[in-house]
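For this depiction, one protein chain was excluded, whereas all remaining protein chains were kept in their positions.
Letters A, B and C name the chains as they come in the text, with residue numbers starting at 1 for each one.
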Amino acid sequence: MKVEVCFSALEPWAEIRSYQERRKDLDGKFGATACFIGTMRDFNDGDGVSRMTLEHYPGMTQRHLEKIAAHATERFPVLDVLLIHRVGELSPNDPIVVVAVWSAHRGAAFDACRAIMEELKSTAPFWKKEILETGARWVAKNTPG
Amino acid sequence: MKVEVCFSALEPWAEIRSYQERRKDLDGKFGATACFIGTMRDFNDGDGVSRMTLEHYPGMTQRHLEKIAAHATERFPVLDVLLIHRVGELSPNDPIVVVAVWSAHRGAAFDACRAIMEELKSTAPFWKKEILETGARWVAKNTPG
Amino acid sequence: MSIRVRFFASLREQMGYSEKSIAFEGLATVSDVLERLDKARILDAQVLYAVNMEYANSDTPVKDGDEVAFFPPVTGGGP
Partner (left out) sequence: MSIRVRFFASLREQMGYSEKSIAFEGLATVSDVLERLDKARILDAQVLYAVNMEYANSDTPVKDGDEVAFFPPVTGGGP
C-alpha cells in the first residue's frame, strides 16, 4: 500500500506503473486494476477557473488517507491500493488525485476504487480555493458522486 | 474515441497517456478519468495457467467493440472512451484489455468504465484457451462482475 | 449462390474445420443453415449465432452471399 500527499506535479500513469513494477510479488496474482484520476478543470459552477490552491491539514490528512485506503482493503477482497493526492498551487489540467486498486477479480477493484473516492471526497481534509477572473472563492461543498 | 484489437504486447499506461495527450481539445474539460486494466493471471479455477491463446472474430470483434464504446457514450455523459483488447499468445501478467473513460464528473466515468467492461465480457467475440500443465482447455464461460 | 459458414474457438475444433461454403438453395433462416450442418454437434455447445458479423438468432433471415458464424459463449476481458 502506498498513500501519499504530493507537493509537486503529480504524474498518475508514471506513479501507477512504477508502483506496480515494485510489487513484483503480485505478478500473475492480479487480474484487475481499476484506477481513477481526478483532474483540475478550467470551469466550475458555471465560472472559468484559472488557478486553484489546495490546502490540507498536515498530519491529519496523511493519517486520514491511510485510514480510507485501509478501510477499502477491509471491505473488499483487494490485493493492493495506491492513493496519492496533490496539494498546493494547481493549474487547469493538473492531476489532483490518483487511486489505483489491484485485485484478482474485477468487481472488487471497481468497488474499492469508487468507495475510496467517495470516502475521500466526503471526509479527507482538503480544501479548494479557486481563482476566478472576478477574484478568489472557497469551494463550499463537494458534490456527491 | 479509439477502439482497437491489439496483436502484440499491450502497454496500458503508455496507451492511455499518449491518447490523452493527443486529445488536447479536452484539456481543462475533463475532471475525471476512470480506467480498467484486465491482466492475465497465472491461475484460474484452481489450476495453474502457464500460457493463454486469445482468439477473436476479425471484423466482427472490431465492429462489436466500437458498438460497446459508442453505447457507453450514449448512456452516460462522457467526453471520450479508449478501448483496446489484446489477441494472440499471452503469458501471465500480460495486459488483456484496457478501458479508459474521460468525463466532467466522476460518476459518469466510473459508470461508463464498468458498463463497458460488463458488456465486453458478456458480448464481445473473444475466446480464451488456457494452457495448463495437464493440457489445454477452453474457458467455458465468463463470470459476472 | 452460397453462404459462408464460420466456426470459432472450441466449436471450430469440435467441427474439425473453421469455415465452409454451402449452397444457398433452400436456405431462408439461420435455422435452415443449422439443419444443413451437423446440427446436433453444434447445438451441444450452447452456441451463439451471427449473420454478417451481427448477433442473430435461429429465425434471422439469410440471403445469398451472407456470412453465418457459430461460436461458443464469449470469454474476453480480464478475470
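FYI, a contact is a pair of C-beta atoms (placed from the backbone, for glycine too) under 8 Å apart; a residue touches a chain by one contact, two chains touch by 3 or more.
Just so you know, these numbers come straight off a predicted model, no measurement behind them.
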item: Chains still shown that are in contact with the chain withheld from the display; value: A, B
item: Options B:Ala32, B:Met52 or B:Ile116, residue touching the unrepresented chain; value: B:Ala32
item: Interface with the unshown chain - residue positions in chain B; value: 31-32, 104-106
item: For chain A, the residues touching the chain missing from this view; value: 36-41, 44, 54-57, 59-60, 63-64, 85, 96-97, 117, 120-129, 138-143
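One rule holds for everything that comes next: only the chains that are shown with their structure count from here on.
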item: Chain contact topology (line, ring, star, complete or other); value: complete
item: Mean-CA-position distance for chain C and chain A (Å); value: 48
item: Centre distance in Å when chain A and chain B are each reduced to the mean of their C-alpha atoms; value: 23
item: In chain B, residues with contacts to at least two other chains; value: 36-41, 117, 143
item: Residues of chain C touching at least two other chains; value: 77-79
